[in-house]
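What you see is part of a larger complex, with each chain still in position.
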Amino acid sequence: MGAGHAHRLYREGSSPVHRLPPHCKIAATFLFVLVVVSTPREAFAAFAGHAVLLGTVAVLARVPAGFLLKRLLIEVPFVGFAVLLPFVARGEQIEVLGLSLSVSGLWGAWNILVKGTLGVAASVLLASTTELRELLLGLQRLRMPPTLVQIASFMIRYMDVVSGEMRRMRIARESRGFETRGIRQWSVLAKSAGALFIRSYERGERVHLAMVSRGYAGTMPVIDAAVASRAQWARACALPAAALGVCLMGWLVP
Amino acid sequence: MHVPDGFIDAPVSVATGVVAAAGVAVALRGSRRELDDRTAPLAGLVAAFVFAAQMLNFPVAAGTSGHLLGGALAAILVGPWTGILCVSVVLLMQAVLFADGGLTALGVNITDMALVTVVVAYGLFRLLVKTLPRTRASVTAASFVAALVSVPASALAFTGFYALGGTTDVPMGTVAGAMVGVHVLIGLGEAAITALTVGAVVAVRPDLVYGARDLVAPLELRTAPAGNGTETKAA
Amino acid sequence: MVGPVNASSSPSASPVPSLEVTGLAYAYPDGHQALFGVDLTVGAGERVALLGPNGAGKTTLVLHLNGILTGGLGGVRVGGLPVEKKNLAEIRRRVGIVFQDPDDQLFMPTVREDVAFGPAASGLRGPELEARVRRALEQVGMEEFADRPPHHLSFGQRRRVAVATVLAMEPQILVLDEPSSNLDPASRRELADILRSLDVTVLMVTHDLPYALELCPRSVVLSGGVIAADGPTRDLLCDEELMRRHRLELPFGFDPRTVTVPA
């Protein structure tokens, strides 16, 4: 029942990016994506500029390109949608390799692909350099309402509990000769879904009560009360600032 | 259905952002009535479940993906206000943890997957629970229907946003038809899981189902263990 | 049946009893009633064993002692303070509970953080906190494991860490729910030594009758949700009829009449 201090995307490290305070990183990522989204879709060079900026951050953070590319796969469903657009969109058509494609559809597909990809890449960089606990702290320092922070931290704790209970249940099933195949599997799994919910809840409830028994009153005792220095804010905001420059060039130099 | 950055144009993103923020703010005030120190962990668990359920993706026509939404389950277990908060937290964490759903598209995502599902599901659930006989089976049946309807409703809302703020001109009728059709199928899966879970919880922990907490029997007092010359007096 | 007697050897003459349970009845949310009116008084500094068959309601009673379970009939007082919402913080500082299942107790990413949690929550910081943690881990022989995650320990190791988390809080009243189960024999004896050396009130649930005799001058039998007997441990253990009625048999090869209890 660990309190889940790491998560799937996180990569251990001590790069300058890892060391930035989490709230600075979250704010910087959000601003960067905002800038990317407002870049005009005709400004091809600007998107190249954004990509170079992100690449620089990735190098600073020592996040390998392969890792980043693999995580981009989360976008695949929307890539499918984008690929279809030129075929289904209406309006002016052009002929490419014998196919009749919609011009506005092509532009739409490009727009979704490039902005979506840059957005995902920025989020992946944030997630891979920031621990779970830090992300929560960051959101808290960015004035996310305490109720939401509380729900989010319980959610993260329970994800461990749920996966732990799922693992226990799987081992228990397999030890008693259950093979995970076929229709019967689904009926057993469906039946145990409700049991899983209650088990996880009650386990989590008991753990919560044990915490309360030892004086827990809603917030983890914070050991480090780190505040971001102006220099750290400046470093974090270098990314969106540079992107804003690129974006303005995109608007001015069509 | 997690919309990425750049999918919906700026005005509609901003507008849905405002709607989402307002919705969450209202839910925060409303949840103060639902949330005591024990329901906070329950909200966290529901959020964890919704999170897990949303990881199961089905390919949907026109290339987008569909998945379980969990809004109905959340609303029925923890109440509508806390339910909205649960799903919103899930969407936020998916965006920052897994890059699933764009940060600038959070407004769209929260509006169609948290607000619409919870409002539709909970409204329908209350309506059914009020009209059906007061039994456990009714609660389960009502949660099935509520979950089933909430999914296509959300898909419809999504299609609406796309019609307003999509960056490309596509035949909306076709898209809407495809989206709703496929999401009725997903809704069936969602309904089955919601009903099974709610049914299991009502059976053994009725106190955990928001609104079904009034089934307590009076306590009994004894002076010796039952079985050997028990004296009991009612409390 | 041995009637309710406060063990007179212990300093229970102190005016305010450590624990005072009156008419406690409780049903779980699924409607299953576990306690049917329990009365129990434990004086300051007493060591009392709580015996009884599986499902008697021992754990349910224990969970009432610091307000984890509430909402039934009757009441609990800790050092004179009623267990109510407004007193909970103080009561939880006074009463330390070792749960029956160590997995319920351990939740931090490392053993050290877990043991530090309670004292840190009550305001301890820095070297003092560290010393407290180190001492508690030494007491249960787990100092080498300080940096491991608790859920990667063996069951008995987790039980030992669970005991340490409570010892580190230095409560006035220690409530232990089967602390010796899953411990190896040496750890079991070491735990007995620790408990004997502390100057606190102890209420210990156990199915290990020789252990109860060794450690607790007084025993209480809970059965079917009510107190069935209360008296000096040796007297209870020698009452064969009582023992049998409540599924409490002496283990193979053990005769309470012939053993001498350590001082």
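Chains here go by letter, A, B and C, matching the order in which they are written, and residues are numbered from 1 within each.
In this text, a contact is a pair of C-beta atoms (placed from the backbone, for glycine too) under 8 Å apart; a residue touches a chain by one contact, two chains touch by 3 or more.
The shown structure was predicted, so the numbers you read here are calculated from the model rather than taken from an experiment.
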Task: Full complex expressed as chain labels with copy numbers, beyond the one copy shown - done: A x1, B x1, C x2
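What we mean here is this: only the chains that are shown with their structure count from here on.
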Open item on the list: When I count C-beta pairs in contact, which pair ends up with more: A-B or A-C?
Closed with: A-B
TODO: Using mean Cα positions as chain centres, tell me which chain lies farthest from subunit B.
DONE: C
Task: Computed distance of Cα centres, subunit C from subunit B, in Å - done: 42
Task: Averaged-CA centre spacing for the pair subunit B and subunit A, given as whole angstrom - done: 21
TODO: List the centre-to-centre spacing of subunit A and subunit C in whole Å, with centres computed as mean CA coordinates.
DONE: 45
- [ ] At least two other chains touched by the same residue of subunit B: list those residues.
- [x] 204-205, 208
Open item on the list: Quick check on subunit C: which residues sit in contact with 2+ other chains?
Closed with: none
Open item on the list: Per the contact definition, I'd like the list of subunit C residues that touch subunit A in the complex.
Closed with: 63, 66, 68, 89, 92-93, 96-97, 99, 101, 103-109, 117-118, 120-122, 149-151, 165-166, 169
- [ ] Can you check the complex and tell me which residues of subunit B touch subunit C?
- [x] 204-208, 215-217, 219-228, 232, 235
- [ ] Spell out the residues on subunit B that touch subunit A in their complex, using ranges where they run on.
- [x] 4-7, 10, 13, 24, 28, 31, 35, 37-38, 40-45, 47-49, 51-52, 57, 59-60, 62-65, 82, 85-86, 88-90, 92-93, 95-100, 102-104, 166-171, 174, 192-193, 196-197, 199-201, 204-205, 208
